[in-house]
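All protein chains but one are shown in place.
So, subunit A:
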Amino acid sequence: MAGADGDDSLYPIAVLIDELRNEDVQLRLNSIKKLSTIALALGVERTRTELLPFLTDTIYDEDEVLLALAEQLGNFTMLVGGPEYVHCLLPPLESLATVEETVVRDKAVESLRKISQEHSPVDLEVHFEPLVKRLASGDWFTSRTSACGLFSVCYPRVSSTVKAEIRQHFRTLCSDDTPMVRRAAASKLGEFAKVLELEYVKSDIISLFTALASDEQDSVRLLAVEACVSIATLLPQEDLETLVMPTLRQAAEDKSWRVRYMVADKFSELQKAVGPEITKNDLVPAFQNLLKDCEAEVRAAAANKVKEFCENLPEDNREQIIMTHILPCVKELVSDTNQHVKSALASVIMGLSTILGKDNTIEHLLPLFLAQLKDECPEVRLNIISNLDCVNEVIGIRQLSQSLLPAIVELAEDAKWRVRLAIIEYMPLLAGQLGVEFFDEKLNTLCMAWLIDHVYAIREAATCNLMKLVEKFGAEWAQNTIVPKVLGMANDPNYLHRMTTLFCINALSKACGQEITTKQMLPVVLKMSNDQVANVRFNVAKSLQKIGPILDSNALQTEVKPVLEKLASDTDMDVKYFAQEAISVPPSHSSLFTPLAAVILEPQSPQRTTTFSPSVRWKVLAADGATSC
């Protein structure tokens, strides 16, 4: 690369720098985003000696520009001449790491972390580590905050003296004057612990962890909870009790709900990190308390973890712990005053049945499921219904069907259309588990009623639902139960309902197959081409285009083509357009046309069919007719 500097004189640095200084922020931003191009034009040497000093000294700009710059510099190593020169990038990144705007600073730190890996061990000590130290002892909080994220990347690759200094700096920042820096340090504590030698984890990290976990600000304390997971993972089991548990216990009972929320939120990770013994002795009571917390936020976070927590309990007395300690709390949560808590529980509670087995499920869990199925909040009911498969595996869904039906019916008629939408989405799943007879008897009418809902999104979902049902129950079932009703709507006085017939045909034709499509659906579609509403007519054109591939060529030629041609000369502009579209552009991925095209126009790709002129297309159809007849 260095050899290609011959035409550099064409691009005096001043011209390029002018671009970086352009008055218009947008143009400046564009230039910065193409900084690599500028660097390339200058060559590595002048990038190092002219461009970087300029960037370091004179850039005072809008944060958006600085963000782009910070990102660019992370990928600049080759442009300054490779790893041996990578330290040239440190000065501009250092000043970016002191900027107020968090996003810019974070990006600068990210880039610094990236290029730290490209430093040789020597350069790391000579150039990088001093930078970290400078940041760590900066006057304004921003540079100290940035320093927190850099310790862990240089620590593993420096000498033991420097290591000691780094540990000292980190310690200092953990007890910084400003909460912003303490928060940054607390959030990097786990990461830093991972690169430290075990002896220092025990001697240094634990005391810092303890201090941060009892900080005066809850925003700092809650971050210590996150670190707790990493630290507990690093320590040998026998040290956990003395080094970690006192702090964790204290966090679980913190006076700030934010800290308790964090504990609840990280509960599964904590459980894995401390192991089965401590879980049994400490975490079980702590979890009970969180499930009974006075803040709904905390209860909901804990309720979300019920299944995972139970799953990860030591198997030898899992059932006993759940039955005597967890289940009583769960029972209370079923009638919690807060709907978010109930709905969080409803989203996981079904999972307990696989853990507890058939008998316990029937005796203890089933009443809870049934209660939640009758909950006043639709979200709770939905969450239960959406997880029915777990129960189905254990006790079969029949146990629930008596309560299930009223719940489903109620949701199906909920005043909020999004609730109706959600229950429709579970219909195929329910149908599969309840079986075809139950479905025909109880749910079929619901599914048909959705087709004439006054909200389009519901009608659309109902259409899609029918398709999935047909896929599940087969064409014959469709022919007997669904198709007649769908086709009957073609005579509805409401044009929206007539259109629904067309949308259903679009969705169902493939699943129903050629026979039903040609014999039952096609006549209806063709008849609707005389509809007085233009919207219906152009949807006829669209439908014909869609079902074309399923029809046999004879039907296409003798029935579809004349109708489309008639529509193509309709008085309405849109009808004309869609009819012409249907004539000229056969649907892509068509199973009918493509192989044929491949036969006729051999070396060409099947996609070419889409560019055929109408006449060619009809010729292709004719040819098909000839071969199949």
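Going forward, contacts are C-beta pairs under 8 Å (C-beta built on N, C-alpha and C of every residue); 3 or more make two chains touch, one makes a residue touch a chain; residues count from 1.
Here is the rule we use: contacts and distances are computed from a predicted model.
K.L.:
Which choice in "Eukaryotic translation initiation factor 3 subunit E", "Serine/threonine protein phosphatase 2A regulatory subunit", "Coatomer subunit zeta" or "GRR1-like protein 1" gives the name that UniProt lists for the one chain left out?
P.N.:
Of "Eukaryotic translation initiation factor 3 subunit E", "Serine/threonine protein phosphatase 2A regulatory subunit", "Coatomer subunit zeta" or "GRR1-like protein 1", the absent chain's UniProt record names it "Serine/threonine protein phosphatase 2A regulatory subunit".
K.L.:
Taking the entire complex into account, which one of A:Val15, A:Leu198 or A:Ala449 touches the absent chain?
P.N.:
Among A:Val15, A:Leu198 or A:Ala449, only A:Val15 touches the chain that is not shown.
K.L.:
Among A:Tyr261, A:Phe287, A:Phe309 or A:Phe538, which residue is in contact with the omitted chain in the full complex?
P.N.:
A:Tyr261
K.L.:
Of the residues listed, A:Thr47, A:Ser116, A:Ser143 or A:Ser187, which one is in contact with the missing chain?
P.N.:
A:Ser187
K.L.:
Provide the residue numbers of subunit A that touch the chain removed from this figure.
P.N.:
1, 3-4, 7, 10-11, 15, 19, 23, 27, 34, 36-38, 40-41, 62, 78, 100-103, 106-107, 109-110, 140-141, 149, 178-180, 183-184, 186-188, 216, 218-220, 222-223, 255-258, 261-262, 265, 294-297, 300-301, 304, 338, 340-341, 343-344, 347, 378-379, 382-383, 386, 416-419, 422
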